[in-house]
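Below you'll find the structure I mean.
Missing here: one protein chain of the complex. Every other protein chain is in place.
Lettered A and B in written order, each chain numbered from 1.
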Amino acid sequence: MEFTIGQIAQLLNGTVVGDAAGVIHSAAKIEEGQPGCISFLSNPKYESYLYTTQSTAVLVDQGFKPRTETSTTLIHVENAYLAFTRLLEEYQKITNHSRRGIEHPSFLGESSTVGADGYRGAFSYVGRQCHIGDRVSIYPQAYIGDNVRIGDDTVIHPGVRIYDNTVIGAHCVIFANSVIGSDGFGFAPQPDGNYKTIPQLGNVVIEDHVSIGSNATIDCATMGSTIIRAGVKIDNLVQIAHNVEIGKNTVVAAQTGISGSTKIGEQCVIAGQVGIAGHLSLANRTKVGAQSGVGKNIRKEGLSLSGSPAYDLNAHLRALAVVRNLPELEKRLTILEKQRIQAPSQ
Amino acid sequence: MEFTIGQIAQLLNGTVVGDAAGVIHSAAKIEEGQPGCISFLSNPKYESYLYTTQSTAVLVDQGFKPRTETSTTLIHVENAYLAFTRLLEEYQKITNHSRRGIEHPSFLGESSTVGADGYRGAFSYVGRQCHIGDRVSIYPQAYIGDNVRIGDDTVIHPGVRIYDNTVIGAHCVIFANSVIGSDGFGFAPQPDGNYKTIPQLGNVVIEDHVSIGSNATIDCATMGSTIIRAGVKIDNLVQIAHNVEIGKNTVVAAQTGISGSTKIGEQCVIAGQVGIAGHLSLANRTKVGAQSGVGKNIRKEGLSLSGSPAYDLNAHLRALAVVRNLPELEKRLTILEKQRIQAPSQ
Partner (left out) sequence: MEFTIGQIAQLLNGTVVGDAAGVIHSAAKIEEGQPGCISFLSNPKYESYLYTTQSTAVLVDQGFKPRTETSTTLIHVENAYLAFTRLLEEYQKITNHSRRGIEHPSFLGESSTVGADGYRGAFSYVGRQCHIGDRVSIYPQAYIGDNVRIGDDTVIHPGVRIYDNTVIGAHCVIFANSVIGSDGFGFAPQPDGNYKTIPQLGNVVIEDHVSIGSNATIDCATMGSTIIRAGVKIDNLVQIAHNVEIGKNTVVAAQTGISGSTKIGEQCVIAGQVGIAGHLSLANRTKVGAQSGVGKNIRKEGLSLSGSPAYDLNAHLRALAVVRNLPELEKRLTILEKQRIQAPSQ
């Protein structure tokens, strides 16, 4: 698909400086651009690429003035980054001939209802008493158990497993092979050393506009619900245990694990490979650095934590700086001790 | 489903203090109870909830005496926690209309035998020369390779992949999308920098009453068997490498990884996100704290370890306390050094 620079400028409400007739067929980072590509410049750190890029056009902020002439054509827009994102979305809409209809064979259990204009791929499975909304895509080989509810416009990717009684909102996306609602990890030790399985009778509730990456796992509640609030974004290979609640718009990066019954506030940012112990509360807007381990309640909002166990980010960075110098510090201590011993007056 | 308090007391061999005619339709934690719910009180820490809970009935231990009157009805039983667990089990039995029979299409290879009263879901695949026991459930889209043996009453959830030659005992549960028996990670470096794949000819053997969470991976042995002993409980996203052996009733929490050829003893408790290096032995009843990294053999039984690299839990906690104060400690050292330099007599 091809567009002229002029067409793109019109779409984005921008002003062209240069040849508006140039033809664009692809998008690229400014440092990787090729003829026919459009790029954007937002962060001043990357400005030097503007003078060397091979991209045919570059989106820049309204007030931006190049230090020198450019061979690429500039399109001035209010916010170059947002305009670029919007362009990608428009492009995606045009090229994304999303799937519709039913491929065969696929399985639909008794008493289940499926809304209009959706997709059910080959080898997909929808159990009994399910209510699936309009325009829902259920990709091939996905599994949906019994008594599951899924809201409008949600996309279930290939190989996702959704257990009985799960409730999923509208406009959600669950990527391939994630598992929603399998049993919480609960076992009662017996006097003979064996463990007895504690029945897991609850479910998972996922609100609207939630995104869940690939190969993630969200366990059902022992009783009640594991709850993922609206707008939460969960990355690949994340583990969310039974009875966890994750607040609105919180972001959880890859390979993080959240233990049973912990409540995470709204607008938190949890980096990758973090571990959070069970039965804790984290206040709104808490930020947790990568590979940290949170072991206590965080009651004050907006804190940045780091370390395992995690505490204040800045205090942790100061301590880490000394840790590296510990062998040196020990030497200094030993010198002092020797001086003390050698001091004859004492 | 509804029961009276009297019916429940009879089932649990308990004594009612209050209105035995109250109606129960659900179970809840004591702090989250609603009218119509039954809860339990076992840990004295939670006693205050007894006086505020909205649950209609609460199970308490035989000798328990409330500090003040309660609006909820008490049921005295020998052990409130165990009675509650039993109640949930009974409830689960009644509500769990477990699946039976064969859904179509499903695949069954030549020379495979499947026992009585089981379930094979749509799009499930059972290879050749398999022996599947009685009352085994194989959920939709599960894959079982060739020459696999599965014992009675085992449940294979949707999307589980079981490679050729795997042996699984009776009363096991493997949750969705776990992979049992894929190749161990073995490559021999060649002089030209390439790696040559080392053939992985062994299998995985899983004994009785083992539970494996979702999206876990257990590799086959290079030669011989990777072995999971009876009663082991493995959580979601756990990695178990080739030739590992995990002893009876050991518990492994989510996202932990165990490297090749390591032997874990019986009744161990390995917390979440732990890493254990290869070719090690851990003695029986070893406890490893979350995010720890075990890098050496643990020969003494019953030790508690923590840290990366892991060592004695208490020693590690003492060291961590000092780590936080390191910037302060360095200041103290610097003061001493300055005093030394300023001391004119030396």
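Heads up, the rule we're going with is that contacts are C-beta pairs under 8 Å (C-beta built on N, C-alpha and C of every residue); 3 or more make two chains touch, one makes a residue touch a chain.
Fair warning: this is a prediction, and the values are worked out from it, not measured in the lab.
Novice: Tell me which residue among A:Arg149, A:Lys196 or A:Lys233 touches the hidden chain in the full complex.
Specialist: A:Lys233
Novice: Footprint of the hidden chain on chain B, which residues?
Specialist: Chain B touches the chain not shown through residues 105, 107, 123, 125, 141, 143, 159, 161, 163, 177, 179, 182-183, 185, 187-188, 193-199, 201, 215-217, 219, 223-224, 237, 239, 241, 255, 257, 259, 273, 275, 277, 291, 293, 308-309, 311, 315, 318-319, 321-323, 325-326, 329, 332-333, 336, 339, 343, 345.
Novice: Mind pulling the chain A residues that touch the left-out chain?
Specialist: Within chain A, the residues touching the omitted chain are 27-29, 32, 81-82, 85, 88-89, 91-92, 103, 105, 121-123, 139-141, 157-159, 173, 175-177, 209, 211, 213-215, 231, 233, 235-237, 248-249, 251, 253-255, 266-267, 272-273, 290-291, 308, 320, 323-327, 329-330, 333, 336-337, 340, 345-346.
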